[in-house]
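Missing here: one protein chain of the complex. Every other protein chain is in place.
The chains carry the letters A, B and C, assigned in the order they are written, with residues numbered from 1 in each.
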Amino acid sequence: MAGTGVFAEIIDEEVFKYYSEGEWMKSSSGKSVAIINPTTRKTQYKVQACTKEEVNKVMGNAKGAQKEWAKTPLWKRAELLHKAAAILKEHKDPIAECLVKEIAKPAKDAISEVVRSGDLVSYCAEEGVRILGEGKFLTADSFPGHERNKYCLVSKIPLGVVLAIPPFNYPVNLAVSKIAPALIAGNSLVLKPPTQGAVACLHMVHCFHLAGFPKGLIGCITGKGSEIGDFLTMHPGVKCISFTGGDTGIAISKKAGMIPLQMELGGKDACIVLEDADLDQVAPNIVKGGFSYSGQRCTAVKVVLVMDCIADALVEKMKASIAKLTVGPPEDDCDITPVVTESSANYIEELVVDARKKGATFCQEYRRESNLIWPLLLDNVRPDMRIAWEEPFGPVLPVIRINSVEEGIHHCNASNFGLQGCVFTKDIDKAILISDAMETGTVQINSAPARGPDHFPFQGLRDSGIGSQGITNSINMMTKVKSTVINLPTPSYTMG
Amino acid sequence: MAGTGVFAEIIDEEVFKYYSEGEWMKSSSGKSVAIINPTTRKTQYKVQACTKEEVNKVMGNAKGAQKEWAKTPLWKRAELLHKAAAILKEHKDPIAECLVKEIAKPAKDAISEVVRSGDLVSYCAEEGVRILGEGKFLTADSFPGHERNKYCLVSKIPLGVVLAIPPFNYPVNLAVSKIAPALIAGNSLVLKPPTQGAVACLHMVHCFHLAGFPKGLIGCITGKGSEIGDFLTMHPGVKCISFTGGDTGIAISKKAGMIPLQMELGGKDACIVLEDADLDQVAPNIVKGGFSYSGQRCTAVKVVLVMDCIADALVEKMKASIAKLTVGPPEDDCDITPVVTESSANYIEELVVDARKKGATFCQEYRRESNLIWPLLLDNVRPDMRIAWEEPFGPVLPVIRINSVEEGIHHCNASNFGLQGCVFTKDIDKAILISDAMETGTVQINSAPARGPDHFPFQGLRDSGIGSQGITNSINMMTKVKSTVINLPTPSYTMG
Amino acid sequence: MAGTGVFAEIIDEEVFKYYSEGEWMKSSSGKSVAIINPTTRKTQYKVQACTKEEVNKVMGNAKGAQKEWAKTPLWKRAELLHKAAAILKEHKDPIAECLVKEIAKPAKDAISEVVRSGDLVSYCAEEGVRILGEGKFLTADSFPGHERNKYCLVSKIPLGVVLAIPPFNYPVNLAVSKIAPALIAGNSLVLKPPTQGAVACLHMVHCFHLAGFPKGLIGCITGKGSEIGDFLTMHPGVKCISFTGGDTGIAISKKAGMIPLQMELGGKDACIVLEDADLDQVAPNIVKGGFSYSGQRCTAVKVVLVMDCIADALVEKMKASIAKLTVGPPEDDCDITPVVTESSANYIEELVVDARKKGATFCQEYRRESNLIWPLLLDNVRPDMRIAWEEPFGPVLPVIRINSVEEGIHHCNASNFGLQGCVFTKDIDKAILISDAMETGTVQINSAPARGPDHFPFQGLRDSGIGSQGITNSINMMTKVKSTVINLPTPSYTMG
Partner (left out) sequence: MAGTGVFAEIIDEEVFKYYSEGEWMKSSSGKSVAIINPTTRKTQYKVQACTKEEVNKVMGNAKGAQKEWAKTPLWKRAELLHKAAAILKEHKDPIAECLVKEIAKPAKDAISEVVRSGDLVSYCAEEGVRILGEGKFLTADSFPGHERNKYCLVSKIPLGVVLAIPPFNYPVNLAVSKIAPALIAGNSLVLKPPTQGAVACLHMVHCFHLAGFPKGLIGCITGKGSEIGDFLTMHPGVKCISFTGGDTGIAISKKAGMIPLQMELGGKDACIVLEDADLDQVAPNIVKGGFSYSGQRCTAVKVVLVMDCIADALVEKMKASIAKLTVGPPEDDCDITPVVTESSANYIEELVVDARKKGATFCQEYRRESNLIWPLLLDNVRPDMRIAWEEPFGPVLPVIRINSVEEGIHHCNASNFGLQGCVFTKDIDKAILISDAMETGTVQINSAPARGPDHFPFQGLRDSGIGSQGITNSINMMTKVKSTVINLPTPSYTMG
């Protein structure tokens, strides 16, 4: 159970501690932040409200610890990460429990998130051993006018302190997808968990603690974003920010200094369905893509663009699929669970009301109880409705009927977002020409958008972010280049 | 005109000279080899019949020149290759003329071959500058138990003397596709041209001569394969053989010593046509793939495997396409020209006779005049006919009707050859699953097999060869690895 | 001569035009900006003072032209760049003349800059053909739990409009080092030249115009930074900024939105000289490194850290080398020419005065005439002097005597800057251990810092910048990642 067993030391009475200098600590603020269970709407957990001084302390330690960590053999870094991964998987149950209680994630999915996170950490460790251990060896005589008298050794080296800010929906997985690449690359890491999901994050951090990473290398700060958010992101000790979340990311980008940014922000992933698609396969795929974890996924299908001639058939089949979704508490493994906050539920409702007003067809009755919203398919959505463009982050999916492929591509490309998109067609030429034309970071041919497998590149265009993620790209992003040039007195050519 | 102008110095009276020590020379043998024009069946040109002593001389020079060449800056090597490419393109007319007369290549195609060869040389030069100028820089601490106290610099270095043996059908293009990677990589090069095409090769070599490569770096030996073939391929000075041709390649492989081999041998490229393919597009594509240069291409379509239900329709459309092919002398740019030798024509006829005997359907009347064979489509070919498995290397194309995709794949994979294959279908899933299942070096989806573009990898499985070609792969193949390990007294970590 | 011949169309009466929509235009502002010749201190040229509307127009055109350009085959893009490079080299004389008059660059160096720029453009074209033409092909089954049923094709695609802002000291070379990678990668390009050097830039841009790039793809805006600087760098149409210059870069970073930044800012390149160095070789090398182009190079040696025991000897030899430097106008190819502006000369003098006050030893008499400052070596500089840390960007070089290697490394790493550094020693172990310990983007062993050869990575740490340059890295930096995932109905394994 959360906060017990090996995790007993991360809680003090009722308030979970923060992590600094390799220890679990109480904030000198004496204040805490309450975490509301989306299902019960009651306070489930409390975390420390850290102060700016405590942030400074964590940053300072991280900076100091990083220099030594950068001098640790790659295989030793990997060994510690493998250990952390094993501990994480071993303790999947209490961590998953936090996910159920903090973010109403269905119980099985919560377990999966933790297990997949362990796999990610291990994969990342091995990937980093290779990326960091191999540089380039360049010679001068490639460039006109030069002899072979300069040998350039190009290394990848750490950035320093990486600030990781994961979102509420995958607080563990999207935390470790920042932590593991940062660490294997020789960086230190300061984690600012989301409010919902903070306790799961603290448990996860404890697994790294138990693995025996050097003191100070990892820090975890909790508190109100409004109080310490800007202080953290604009902190001069921060040498890289990896953020997943919403528009806040754009604001962070504008304030951050001259440091590498990895931002994964919102999405409005469009799904284009052509006449020749196999609707029996497509309908459940879209429904899964749109309603998994109640639509609270950046890569959820967020708008369906279907050729008019098959729209009726597709909608009918989707309705059938939706009818099979179970609705209720996450503890029961329901497909649809309460959305994360009341304000989120209210926002979703706003979009639904707007769509109703403007004439969208409701394929199901709109139903909401507190944070729990029943799955809803909106047909005949038109571009003048907000839901055609905005991201509900809830179990509501708009269908726009199109008369040409071009219309679908145009809608996709007109969005501020450019995370993923997908196209369903059996035709190889159309599949490729359309995916080339869709201006999103990834296009899925014949499947709903998906982040994983985690070694695939993952990136958003336009307001959906900057930088490419995926294990390999994240590691690379968290390094910088250093060159050493050996200048020889005479040209030398390697003979053999 | 061939042998005139800047090329006057490569001919002595009626016999073309060979190239050694940077000069054009007459063989001390006093003998020559006659080159028969496939169209006229008369001696068109004569080349020197070199002696073993002359081979030794060329080899010795090549070995000596290579060491100095390996000490030439990459950009200078590239500069010379660019110069050779420009000279080659400038003199495309006389070289193309040789191709017309020696191998009956249609005039326009002959020009294309020379121009494309120039492009290849230039592309290869720039590619090599990059491949040779960049090595790896590895550190020891990736491997368990090691500190970062060993820095390994990995270079690619030349092999030494490369022996290039191109075939008759693209004597210029398939020569430069061996010469250019060999040279940019710092090797020296000995060329043994095919008998038919030898004079085109000599002209091409002269373009390299005019570009100003160092003396002895390039040698070109002519003569009878039966006399100097084994002597050349088993010569201890040869450090790499790049051969394109037929079964001789397998024999060479078995005799050659411990040196890298690049072999591109025969092919029996199958073309699988599914029910959903667009036959109006497929039929002319296959006809072009099967009958270009009278089928004398390793990547010609050599057997069509068509689903029975659409076979009649496809055959009908192919017949229509074939009817448009012009037949006659290469000087008139006919599609179908005389095949390269009488023995080749006889072999083709053997296969045709065998097929007739075993009941194949002749879509056209079989017609032959001397070396000229009219294009012939054989329908209802069955696995017991020789033409189902053997490579006619002529304008004869068998069609086998299949009842399942598996049957098609099985026929493809049962062949000794595994060069290329192709599948025509609109269905993206079938296209990929079938191409994955076809065990050939390359599978073309929705187009006939093709060697180019020349930077794509190109390779044959089973008896079709060893090693991967294409510009990048050929350069890599013509290098070897050398490592330099700097051992430090203490571990050192690159900081920044 | 500048502004004549083919360049006649870029000038209107006395004011050079700006470049928009593929044409040379006069600003509607009716205003111009004067460019003062550093040698004569008189107005040499005038350029347009563009308006914000004109900036908007250029941006709009660039955005539009980019989409079409991104659909141009790579080899065609390269062909245009090769053409531009050839035109640039052909017209090296008038462009070099601008460099002499605008920035007082010695005449021969001015010619070199233009020629080297042409080489860079060509090299970049070929590099880009390869970088853009090759992506990754990933399969799902690498990651635990996945079958091989997802094929991920990873492409590099253009960013959109790239804003290039080169500095005064290499206005042509550091412009093309941004323009060429931007263009080959499929981006459009807006250039904001420095005031000094603007006219050289305009000439250079005209060479691209003459090469025939599509209308609107390239734009060049002149004007006062104070009026249009922020407007340009914060323009929503800008999708990437590549800037070389001073602290302005940090300010730009803080204001820029969520776009990739390539910043190369100041440097204080330290040169550590050990006891075993060959001083006869080192002294002239440092003098060249410190005083070339009067020290106005980001990679100039900016502080010498020499072991005390050999300091006298080194200083003596450096004095002898300095004595050979010629001082005077750039037209006479003098080594030391007037610095770029009066305010620059004043700043240099400030540092000299401060050093004198605090007790530095003057190895030569301090001498200044207008913008012309005679070369000056300051010995016995101590950390409390400003010149120990600040960048004079002029012909003044401080020497700090150190008692240990650690002291030298510490001084190097304590700097805000981290561009390059160098170490002179014969000892292989010391050379590598020290270069690993120096926290700068590049460390040169046994030679003064240098940007080139241009295909080597080039980057600054800390306040010296962000992102790595060098041809390959710049091209990569000016692209983003897009993935296409083909989802198969069943796992498929590629057989052969």
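In this section, contacts are C-beta pairs under 8 Å (C-beta built on N, C-alpha and C of every residue); 3 or more make two chains touch, one makes a residue touch a chain.
These numbers come from a predicted model, not from an experiment.
For the chain left out of this panel, the touching residue among A:305, A:322 or A:432 is A:432.
Considering the whole complex, the residue from B:20, B:242, B:371 or B:444 that touches the absent chain is B:444. Take chain B: the residues that touch the chain left off the picture are 116, 119, 123, 138, 140, 142-146, 150, 152, 154, 249-250, 253-261, 263, 281, 431-432, 435-436, 440-447, 450, 452-459, 461, 463, 465-466, 468, 473, 480-487, 489.
Within the complete assembly, residues 67, 70-71, 73-75, 79, 129-130, 132-139, 141-148, 151, 153-155, 157-158, 425-429, 431, 445-446, 480, 482, 484, 491, 493-496 of chain C touch the chain that is not shown. Chain A residues in contact with the hidden partner, per the touch definition given at the top, are 126-127, 129-130, 133, 151, 418, 428-429, 432-433, 436-441, 455, 461, 486, 488-490, 492-496.
Going forward, only the chains that are shown with their structure count from here on.
Among the other chains, B has the CA centre that is most remote from the centre of chain A.
The interface carrying the most C-beta pairs in contact is the one between chains A-C. The mean-CA centres of chain A and chain B are about 49 angstrom from one another, to the nearest whole unit. Work out the mean CA point of chain B and of chain C, and you get 45 Å between them.
Mean C-alpha positions place chain A and chain C at a centre distance of 36 Å.
Contact with two or more other chains is made by residues 432, 436, 440-441, 455, 461, 486, 488-489 of chain C.
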